[in-house]
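Note that one protein chain of the assembly has been removed; the remaining protein chains are unaltered in position.
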Amino acid sequence: MDALELLTWARGPGLNIALGIFVLGVVWRLIEIYSLGRRTDLAPARQHAGASGLHTVLRRSVPPPGMLRSSPVSYIGGFVFHIGLALIVFLFAPHILLIRDLTGLSWPALPSQFIDMVTVVTLVAMVVVLVDRINKPAKRFLSTFGDWFTWAVTFLPVLTGWMAVQHLLLPYTLMLALHILSVELLLVVLPFTKLIHAFTLFGSRWYAGRINAHKGVPV
Amino acid sequence: MTATLERGLHALKEVIDAPIASYFSSCVHCGLCAEACLFYTETGDPRYTPIHKLEPLRRVYEQEYTLLGRLKKGLGLSKPVTDAELDAWQDLVYDSCTMCGRCSLVCPVGNDIVYMVRKLREGMAASGHVPDGIRNATRRTVEIGGPMGLKWPAVANVIRKVEEATGLKVPVDQAGADYLVLLSSMEIVNYPEYIEALAKIFHKAGISFTVASDAFEATNAGIQIGNSDLAKVIVSRIVDAAERLKVKRVLSPECGHAYMAIRWEGPNLIGRPYAFEVVHVLELLDELRGKGMLKMKSKIKDPLILHDPCQIVRRGGVLQAPEPLIQEVAERYIPIADKQKWNWCCGGGGGASAIHTEEAEALRAKAFQVKKRQIESTGVNTMVTFCANCRIVIEEGFDHYQMDTRLLGLTELLAEHLEE
Partner (left out) sequence: MQGPLIDTLVRQGIGRRTFLKYCATLASMMALPPAAGRAMADALAAARRPSVIWLPFQECTGCTESMTRSHSPTIEGMIFDMISLDYHETLMAAAGQQAEEALHAAMKENSGKYLLIVDGSIPLGIDGAYSCIAGRTNVDLLKEAAAGAAAIVAMGTCAAFGGIPKAKPNPTGAVAVSDIVKDKPIVNVPGCPPIPVVMTGVLAHYLTFGSLPELDDKLRPTAFYGETIHDRCYRRPFYDQGKFAKTFDDEGARKGWCLFELGCKGPVTHNACATTKWNGGTSWPVESGHGCLGCSEPDFWDAGGFYKALSMPADPLKMGAAAAVAGAAAGVAVSFANRGKKRAAQVTHETTTLADLEK
């Protein structure tokens, strides 16, 4: 199998399988998680401005007071790489084409050179958060194989995508194939690793917001 | 003698719900919760990272309620939760967690960690992995009536002294009163001034109240040890008395976890809403203040800061009342940096102050450094709070570090300066 065949496989059957597993996994996991339900709180609720599930979903995206100073790398690094990933995934022209092909939706793209810069920044931020994970005692202590693994499967698509565009190391065709394959790996493992937080994050924030809003505490 | 691992796991299976599933699925091991936990910040020991304290619960969740976890368990690929492990976790779930809930406030994915600790304690209690101190407090509360083993005659005695000191009547078992006043053993024994203060304020405001001879104790060691059955037994006494005496409202004392037990957990423990309302004493005072019925004759001159008890403010939702009240009585109230829902725990909540092992006490003293720093950074030497447990723990901390800071109870302070 040569590079173009690999690329064609990655764009064809590979993508089909990966997206299939991704959709299956996400639907299954979300039902599995949220069908467990919870008991209604029988204590009379207290009202407080800014206390609700939705408030918390939004509020938790902002560092709580003092936390930015105590963990600047987590917050700044985290922000940069999450925003970077979002920009790359949703505003790079070839990616928008993929989304258009899958969903029929499309929107204007950012210049490729800008995305290129964002990618470099994202890669750097991801390396920085990795180093932070190794350096910070609590992070290192909590880290399991899953943490290193998910870092790698998130890092690889960004790296291979960038290297493909920049024509580094390997011929473009092969690098593009590897890029798409690495994205497929990411899609396949996402529902079954902590990467599912991309979905459950909203549920978790909403629950926390809801449960505490019942007591009138905006969290 | 029937606490077993099986019962513990059974209890966990009962309490695991969708929020827990969502929380564990969302955790990315970022470790930020550690930065919010005084046991981590003051020791630097990563074991005290809040989410790590939940590891046994996480595994039970995964092995019992996820398809992959069930498969792994079936194939013998997952590590079962053992007695030895729960034993090793005891200090993480009790000694080094005051259920202050500060971690729940910072988690970027929104995990309510303290919500999970409360549930994990159900399993710890059912499997017998609880500190003796809390177990004994629970036994005394269930058997005798309060965590300190206080019986009604002793309480009646204190009430009589209050009546003598104030010249005011403290009604007992009086049906139809507006308020059923609950007390905590600590207040009865260590801070009877609180009862005097209440008597004065009620008389001044012309509100009727009563104390129930069979339900004077507000604290609930059941929710600290983490056993809903026992917590229900304890809270039912209050519910029964309140409904028998047909009071409109039950007044929770300053004590933090008592408020949590009666206000928030109670209806869920007994499985139905109450026929009465539960009000924290500060909420009542703030209500009176709003009506102009809380007039001060003088104000305290010394600059002072406020310590917001976790279970009342951050976890209890009494957010607004404390500041206006203290401003009513203090000339120079100085807001601290991490105030209100961001306040740091005294280090002894959630039952931790009942644990008297050498390690637990040393750890508590260490964790108190955060409070010490907070106080020192303001440069004042008067602090006001409104939780009997916080008061005891903080006083211990002052002793330990030989600080000359003065600690006052808010209700007493208000009563002291109340217009005659």
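The letters A and B name the chains in turn, as written, and every chain counts its residues from 1.
Operating definition for what follows: contacts are C-beta pairs under 8 Å (C-beta built on N, C-alpha and C of every residue); 3 or more make two chains touch, one makes a residue touch a chain.
Since the structure is predicted, the reported quantities are computational estimates derived from the model, not experimental observations.
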Quick one: say which of A:A93, A:V131 or A:L169 touches the chain that got left out. A:A93
Candidates B:R7, B:R332 or B:H400 - the one touching the absent chain: B:R7
Using the touch definition from the top, which of B:A125, B:V239, B:V281 or B:L414 touches the missing chain? B:A125
Mind listing the chain A residues that contact the chain we can't see here? 2-5, 7-8, 11-13, 15-17, 19-32, 35-37, 93-95, 97-98, 101-102, 109-115, 167, 172-173, 176
Omitted-chain footprint on chain B covers residues 1-4, 7, 10, 13-14, 16, 64-67, 70, 125-130, 135, 138-139, 142-143, 225, 227, 229-230
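Going forward, only the chains that are shown with their structure count from here on.
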Under the definition above, what is the set of chain A residues touching chain B in their complex? 28-29, 32-39, 41-44, 46, 48, 56-57, 60-61, 64-67, 70-71, 74, 78, 136-144, 147, 192, 194, 196-197, 200-201, 203-209, 211-212, 215-219
Interfacial residue positions of chain B with respect to chain A in the complex: 16-23, 25-32, 34-36, 40, 44, 46-47, 49, 51-52, 65-68, 104-112, 115, 263-268, 271-273, 277, 314-317, 319, 337-338, 341-342
